[in-house]
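What you see is the complex with one protein chain gone and the rest in place.
Chain IDs A, B, C, D and E follow the sequence of writing; residue 1 opens each chain.
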């Protein structure tokens, strides 16, 4: 048995088998972690959504994410990349307490600390859950590595609500990281901020703490490649490692019907696919998460398929980094 | 302003107006509480469901319960009772903390304590929420009154899970009350226990603590009036007051599609309507709750309508008690 | 072309064909009306629901009723009756005006008048639509026949709202018929009245006008056969003809999820099946309608299937009357 | 009490409260009208959809529009505008008759006449309802002001059906206004006309009456700013005031799944957001409406959110006009 | 590896783990088959529904049946039986061909033949799939045992369509077995036949072949225990073994919304629970199947829960047989 704290196999497992010998689906490729094996990438589910301000079933996303693996192959046609040579493990899900949310956050911290120590070279991929998970995930990396971490946050929202209002919810991760001195505000780039979804007071807070803020319209006007290049330029010098967090609600409601805080005037999937590919290539990116998809209100898993495709584009970039 | 702790108006209020002068709907009759007024009955919403073992939107039930008020009149045709003379207040909803579930339970305790003290003569009606709320609600009554409380629990489940497994969840309220010495096991009558929904170990626990257990089939065979008469006989002598808790999952899945733990082989609505009417007449019943309806998975509010009808039959019985 | 006023073919027609030579479905049997042919029964759709107090798609019921014909055979197993010898025609749908509801009611009156004159011997079957249609349908029969008509109304509601409140809506047909001197109150038997769905004031009105009222519980306690026998005894002597109106909301919400005014504590389908069979046998019943099914909110056409089965039990009784 | 005719409070009201002191949601900001107060903008619900040709629940839109207020803030990030200084009132909903649609249109006329007279300086915002409401709304403004009104209509359809076919339905408002001599055809600019959703005969009618017609493809090719600039150039000289009507079905079915007449090849939300902002700035625009959203068939209120965002962009432009 | 032909693990497996040490859910108890182990009962999934006359997703039922295992315990409260001592194996699913339905039936035959030979003493449980699977399942048992098999069929339909009409579909299994001389008509008892769901011609066929036919109403009038006792009396002498097939569409549409051929006037779940318990006790019952549940059109898995409860009642009876 592996020495990974607070991680266990999910209650439903994909067999991984396929009858067609001429294609490999993701379920055949991403298998449960095995002892004494090295990995390029480690994936873990973080099924927590009781920490959400609004009613959320985002804890169902890790399992739905895995179920969708049977519908996709390892082959990126556009780049002519077959991901199969990459070594990837599914570490399972982090254990959650039924009624103690602070304990859930503590479990996330402990689990990720143990993952960072067990696989210091691997890129870690967390599949949430709501956005509150990012704070303990990042804290564990800082604890494990001592590195100065930069964050690229794709989000419609700043996530800098005052923690005195409701505790460590999905409205607070960036403020949580800043006020716990885990991350400097200037080391955060937030991309995709949305009209009528934030307040001027929180913008003031973010700007006073040096956060780098990019609105949806600025992305559309400058082009996503430019925005990502600027983000990399801001963080490259001063940060040792980069953590990328994809809050799927940054996308337009017409493309991700299954996120709790849906809204119009969001980014488009191709903008995140492109971003993920570029960031996958960048050596400094050592951890990534996907949050705020609620499969219980989705339509035919469209939103989970989008988060899965972002993941696959990140892996494609990572393939370029490695191969 | 009233001195009721941790209670506030719900975010959406019914206007109470109706264009038809010849009928009175519930929304016109049950109005927000007013200061310096006496009441026969006080209703409060308890919108907590993060304490549920399985994913639950039961916190949405108080508001849906109120919205259905516009579809029902105050007139019980079968009994030829118009409820209008009863004095009833809507106290609003108990405040919940976003991430601290223990605090939520504390708020429920405080709110109900304040209600019991403000309206010692009134019957209090709590609209949950999941079943974890019953424990703090009962504790507050015991604190306020010092009475020996008997409980009549309608439930498919015993609710005596070990609190070390997940804390004060919706699987634990009866054990919670027993082990906190709030209630004696022998003062609990549980009606409607369901096949393949409990374990022999928990049954052993319940029996060892003297709980009085009645299965669904025993209800069908003996008839609900007999069962209720027996429950009253068990509790009447030794208890000062009776608390009735309706876990709506005691009903068959075909009649309440919107409870989290739906299942076949449940009780029928008419059995709860009859029970509620009889218990409404009984002087000792001073508090009542309705739990575990999740409007987010219901079909056309059928389950909320059932909980509302139970409430109306209780009121009809109460009318007989008073008038 | 037939001389039927305000009736036209529905926009979608069933072909009536079936590949299986060993069974006859209803769509093969009930065919569009043909000129110069005699019929035992005439069916017409009355697609009006803009006259409803609450939002209703009951105008979609006639067409859904026909679509379900392909799923049922003409064979009543319990009675060993094959309905095929009965001569039945589908007259199509009554034309509705888009914005003039009074004109819709006038069209219903004219269409039925023309039907009664064209087929004076046939039993006419109207598939609504909301309950407002019953008033013009009955008025046309009285105009055509001069008969004293008795009404057996299956309904959760009295339908005696004041017409000054909103006009000839689905809350008013019985009062409309009484106050227009079309029908005497004493010639109406209303069966299945529901708790918390009526007011004492309207009950007073109904009783003052001599209506015969039977609640849901009275049906359960006496048995439906007894209730129907009593209704027949009340009306048999004094009325020339009987009109039966089935407001499907008289049934319990668990069996007809697709009626606008669903509620618990309703009748059961078997009670209406039995009633329809008995009334089908009775010579005096010359017209019948089915109202207040809204297919747009139904679950898998369950409610339409119930109205269709009532119709088929009526036909089975009618078979006994004729054969 | 205000002297506003035929307007009453909606049956469900938002409390307006919020626990987070650092952001203001729309429900806190847009409050019920108060006597003796001046306003920059007045909003009223127009819950009429029985006038629709196809089955429509658009009468549910005003209330759903308000419910969505709790999910959006007053802060336009892209423009760095906080709308709070604007003085806005919710006048409530216009009363509708249950069965007399002509009376409903009369009520709309009377209510708006009374609003125009009570608040002659304020911009009036009508939230429908189906498109038939635009005719009486505009007639009331002409009656109140005597002004020559120009109309900018965003619509997939011309809305010039012959009134002899079905009366004043949602297919007729432009013809209704032209033929009642309320508006000249040349003073109407219709933007977003859709393929296979109109007929050549109606186009002929529109062109013969001088209406200015812009198809969806022409918008895509010229750019929405150019189209709006042209519309303003056409109307600016000859018209005293401009009325803007947003028929939400002008948008593509992929972005507004909840309009009755959905179809592909529609405009995109950003094109309406941009238009609304520009028109909000224009002094001549004194009235605006939003029609043909049916929340009962929508997916997670996506379409209502779009209509609400158009409204917010209009307010942002209006902020520039005023501040 | 086991020598079971055409059987493979399902693509999604339940982990079987549970955090609560005081109860055992079915997923912990029913585990994948292990080599060289003896079993009392063997369960296999038969995911075939392309053989259905109407559109059916019944092939999804085996997997949904397993997923529901996590929601039920092994404890039958009413009988005070804990099923755990029974030795049960999940053999997995029978392989299906994508486009060759005859091959699918051949695979079912081969798989069951191999199961009967590998576990001659065990009771075999097949979870369909549509009713066409019963024919090859029974043929394999006859081939393996040479026994004279009696069939107790719970079904709204006779299932004796002519095979020349569409081949071995779900409308034909009984005729298929009779005409292939696998089973004698007189050895079949069909219980629950429904009004307007069969034809007189097929009834004639069934009666001419000696089938024993019991309608829904006969069940209600005689009581299910009497009917089962009669069926056992008919078959006990002449048959060596009994095969029980539960077509879930025999139940009323209000309790199993997720079967393709739903209809009113069906049996009630308790009647099947009782039957399954009695038949579980009977030594001669050596095989059983559950067919025609389509999870893709169900509501919250209500129908799968019912089929699972029938299975659990059968197991409870079997426990009495064995223990």
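Simple rule for what comes next: a residue touches a chain if its C-beta (ideal position, glycine included) is under 8 Å from a C-beta of that chain, and two chains touch if they have at least 3 such contacts.
Computed from a predicted structure; not experimentally measured.
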Touch partners, limited to displayed chains, of the chain removed from view: A, C, D, E
Full-complex contact with the absent chain, from D:262, D:287 or D:308: D:262
Hidden-chain contact residue, picked from the options D:108, D:133, D:178 or D:193: D:193
Missing-chain contacts mapped onto chain C: 8-15, 17, 27, 67, 70
Interface with the unshown chain - residue positions in chain A: 19-24, 71-78, 80, 82, 254-255, 269-270, 273, 299-300, 302, 305-306, 309, 312
Missing-partner contacts on chain D, residue numbers: 161-162, 165-166, 193-203, 215-217, 253-254, 257, 261-265, 297, 299
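Methods note: only the chains that are shown with their structure count from here on.
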Partner chains that chain B and chain D have in common: A, C
Chain pair, C-D or B-E, that carries the greater number of C-beta contacts: B-E
Chain A and chain C: spacing of chain centres that average the CA atoms, whole Å: 59
Multi-chain contact residues (two or more partners), chain E: 254, 299
Graph class of chain-chain contacts, one of line, ring, star, complete, other: other
In contact (per the touch rule at the top): chain pairs: A-B, A-D, A-E, B-C, B-D, B-E, C-D, C-E
